[in-house]
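Moving on to chain A:
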Amino acid sequence: MKFNVTFNVERCKGCEICVEFCPKKILWLDRNYLNQAGIHPAMITNQEECIGCTNCALMCPDAIISIEKIDA
Partner candidate 1 sequence: MAKVLMKGNEAIAEAAIRAGCQAFFGYPITPQSEIPEYFSRELPKRDGIFLQAESEIAAMNMVMGASASGARVMTSTSGPGYCLKLEALAAMTLTRLPAVIVVVMRNGPAFGTMKAAQEDYRMTGNGGYKVLTFAPSTVQEAAEMVFEAFDIADQYRNPVVVLADGMIGQMMGPVDFDKVPAKRLELPEKGWALHGKNSRGGEPIFHFIPEGRTHYGEKYEAETVLYPEIIRNETRVETKGLDDADIVLTAYGTAARMCKAAQEILGDKIKLGFIRPKTLWPFPYDAYNQIGPGCKAIICPEINIIGQMIDDVRIAAEGRWPVYHVGDSANDFLTPQQIVDKVLEIWEGK
Partner candidate 2 sequence: MSIVYKKPESLNDTPFTFCPGCTHGIILKLVTSVIDELGIGGDTIAVGCVGCGGYMPWFMNLDTIYSLHGRAPANATGIKRMNPDKVVFTYQGDGDLASIGTAEIVHAAHRGEKITTIFVNNTTYGMTGGQMAPTTLAGQRTTTSPYGRDPAHCGNPIRMSELLATIDGAKFIERVSADSPSNVRKARKAIKRAFECQLEGRGFSMVEVLSTCPTNWGKTPVEALERVRTEMIPYFPLGNFKDY
């Protein structure tokens, strides 16, 4: 795992902009979870495949995404 992407899921509004702009198509609205607003929040399916492009974090209108690089 090179990058750790975290989502403040309780603040996600399910707008799907991050899903749209992930070049690896590894984001989705997690159908297995409902946050406090009754929304399926954005989640990453596979941290291993993340290339750290930061498109998701940049575009998230609610600033819920944080990205850390794990040093080898």
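If you want to know what made the cut, all candidates are chains of the complex that A comes from, given by their letters.
What we mean here is this: a residue touches a chain if its C-beta (ideal position, glycine included) is under 8 Å from a C-beta of that chain, and two chains touch if they have at least 3 such contacts; residues count from 1.
Since we're looking at a predicted model, the values are computed, not measured.
Among the chains 1 or 2 offered as candidates, the one in contact with chain A in this complex is candidate 2.
Per the touch definition, chain A reaches candidate 2 in the complex via residues 3-4, 11, 13-17, 20-21, 52-55, 57-63, 65-71.
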